[in-house]
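All protein chains of the complex are present and in place, except for one that has been dropped.
In order of appearance the chains are A and B, and numbering begins at 1 in each one.
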Amino acid sequence: MQRRVAIVGYAQSEYQFDVPRTREDQVFDVVKAALRHAGILREEVDSVVTASSDFLDGRTISNVFLSMAVGAYQKDESKVEEDGTGALLYGLMRILAGTHDVVTVEAHTLASTINPHQILFYALDPLFDRQVGLLNDIAASAIQARMYMKKYSVPEEAVAMVSVKNLANAALNPLTHRKMPDLTVEEVLNSKIYYEPIRELMIPPITDGVCALILASEEKAREITDRPVWIEGVGTCQDHYLRERNLTQLESLQKAAAQAYEMAGIKDPYREIDVFEVSERFAHEELMISEALGLAREGRGQVLIEKGLTGLDGEIPINPSGGALSADPICATGLTRVIEAAKQIREEAENHQILGVTRALAHGQFGICAQKNTVFILGGDR
Amino acid sequence: MLRNAAIIGCGQTKHSGRRRDVSQAELVSEAVHNALEDAQVSMKEVNALVVGNMQGFGGVAQPELWIGDWIGAPGKPVLRIATGGTTGGSVGQGGFYAVMSGLYDIVVATAWEKHSDSKEAGATTGLLHVALANFFHAFGYGLSMKNLLATSAVGAAAGVAAYQARFYMHRSGCRSEHFDMVAAKCRRNAARNKYAHLQWPNCTPEDIHKTDVIVHPFRMGHVCPASDGASAIVIACEDIALKKCQRPAWVKGLASYSDEENQMQSESGGGVGVLDPSEQMGCRLSAMKAYAQAGIKDPQQEIDVAEIYQPVPSQELFFSEKLGLFDEGKAWIALEKGETEINGRMPCDPSGGVNATNAIGSSALQRILEAGLQVMGKAEDHQVPKKVRNAVAHGWGGVTNYVTVTVLGETPAPRR
Partner (left out) sequence: MAYLKDQRRETMMVEGSWNIGAYRYKGSTQLQEYVDGLKEKKLIGSLCPGCGKVIVQPRNICGRCHRRMDKRMVVSHKGTITCFVISPPIEKGKYKIIGIDPVEAGIIQEGAILVPVFVRFDGADSNINTILLNSSPEQVHIGMRVKAVFVENPEGKLSDLEGVEPLKE
């Protein structure tokens, strides 16, 4: 990278359903808190990049009334319409280009405004899949889960164990939405069926959430904080549309991870990365993600969870914060993962802190069946 | 800027009111294909794509997920940027930043809109949706029917622009007749641009003046159409640009400052502190920053051609002032002297501009593209008959508060 860039501050809202406050209020509070966490004033920010979706927010140009709340008044600003990791990537590009030094990145979705699964139906091919009307995002993911489980003989229990692990981790994180410390595999497998084999506890609850972070170039980061979290690598990739895809593997994530590993100089992610924060929008996806990230061989993601390697005290903890299964504010999910990863490096994760984290990976996804994936590698001062 | 970037290829589709021969995806691929052909680059060499449209008009949520397969996106980074009217400008700038950041070497930026995909008039319904939540909110507090009628009678889309025009007329002394002149100029220029929508060779201000008044001071002939179309540019880093292109259009400066808040209302129905929506502080700040990056001290002398986002003619006048191309309140005098014609001193919108072709998501990218064509000398019939050292491309949108300003030139920006 042309410059070193660090995360110097962040903030999240409490992820809940139907928070009785306006969008503007919540965004304002979180951005203000992020600036306070970094210890800077709005005036020191050069640029603002946000992530939100017109249809999830229910207005065209979803960011248009938020320029005041995010502190973009007379600032160089822009919006990406995808996961918050996309906004982070754009903010990173702005700093790397040498035109900006301090960037606020904000992402939000108040999913209680409208059922987000209803919107995702309209992301399908309008000329065929939408006309046929058989698919939606959950059904497509159920197909993916079934194909994956059949091909690699993954038992339902392994998938359920992901929910058990993440929802128990979530109980340690005060910000999450769905907390279930004493959940058992049987309870997951007995929860309501949405689309076989996907059950209620394998899908995230519908959540409102806002998060923001402050990025700074090396010179500025040193001025602002003595605990910067450096961005060491980034990779992003989009897959084929549903029809053309190999659904049993996340090829785009493999490519994104390869880019990020190369940039960060990582050869063996299993040993070199201490903690993983991934956006598993469905429980089976965590297994697929761990394979795509190179933590297990193809189809063997189940071994990681069965042996407890990905638990809080495992060798490669995945989602100590509870992951997307515990709270999924669509556009903010990926950015939340980045913040949680940064927290681990700064040792600010409190109850779900993993000891001795120097390098962390954060992953964000967007689209049906994780069509688009972004990976960030973060590292502390060593 | 730590790394230089340049446009090495431009592609756009034929624009018209109803492109019924193609689907949305095919429309985008047409533009991307043309851009790649122009740049002599294959999709394999492209490292990343930046895309965007206003998804409400096309009726597909997250369209890049579906359209990606038509433009060779699978296996590549795709970033979708959407900022309303400035979507295209933001997409173009996103592409520039992607290359300037050093992460990617060749990037395709593409933006599109297919208005005819929606049954109702896309432009108006879309813009009404901007305030939909606030509208419902206000409705809960007993909004008066007469007020509602006033809004729909002056038109949601033309409404803000009409106020802006009135402010500008009051400040500068220009009259409705000058808007006729701008509109006629745009129709004439469009006739020389084979991709443009509203083409009218030899159109005169009198022709425009004969059309009906829709809301004073605007006539039917002043207003932009709703077009189907897409545009794409290929952006490359310095080494590749010099190798692949004889005369690339270098990016010298870029900025997208938001103005103070919004004209019509703020979130939850509060009032707005901007007293004059034609003031456009965002445009002035953006221009200041972009010129500073480009090392331009006197835009009146150093800019040779401008592509301004002007859905209605008044906007060409006051935005050209805010971009520093004319003294404050003097643009209409320059117009009277013919300085903004293709062969004038400061040609504005030689392509016909948004006033002649408005595929909303794509419009602001088209401004960058057309400015690029002028710098590269590839604008064919609407090429300005003088040496183009610097060209400025402008985008405008949101609820009057978003602006993108991009300066392109024949040489890279001076190193700082």
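Here is the rule we go by: contacts are C-beta pairs under 8 Å (C-beta built on N, C-alpha and C of every residue); 3 or more make two chains touch, one makes a residue touch a chain.
What you are looking at is a predicted structure, and each value in this text was computed from that prediction instead of being measured.
From the options B:Pro201, B:Gly273 or B:Pro385, the residue with contact to the chain not on display is B:Gly273.
In the complete assembly, the contact with the undisplayed chain comes from A:Thr22, out of A:Gln2, A:Thr22 or A:Thr358. Note that of B:Asn4, B:Ser29, B:Gln280 or B:Ser320, the residue touching the chain absent from this view is B:Ser29. Checked against the full complex, the one of A:Ala11, A:Ala51 or A:Ile119 touching the unshown chain is A:Ile119. Listed residues A:Val49, A:Met68, A:Ala140 or A:Ala324: the one in touch with the omitted chain is A:Met68.
Seen from chain B, the chain kept out of the figure touches residues 20-23, 26, 29-30, 33-34, 59, 132-133, 136-138, 140-154, 159, 162-163, 166-167, 170, 212-216, 260-261, 264, 266-276.
On the side of chain A, touch with the chain left out of the figure occurs at residues 20-25, 28, 32, 42, 55, 58, 67-69, 71-73, 110, 112-115, 118-119, 122, 126-127, 130-131.
Here, only the chains that are shown with their structure count from here on.
Remark: chain B residues 1-3, 23-24, 52, 54-56, 59-62, 64-66, 68-69, 73-84, 90, 93-94, 96-98, 100-103, 126-127, 129-134, 254-262, 266-268, 281-282, 285-286, 289, 293, 397-399, 401-402 touch chain A in the complex. The touching residues of chain A, when paired with chain B in their complex, are 1-3, 22-24, 53-55, 58-61, 63-69, 72-82, 86, 89-90, 92-94, 96-99, 119-120, 122-127, 234-241, 244, 251-252, 255-256, 366-368, 371-372.
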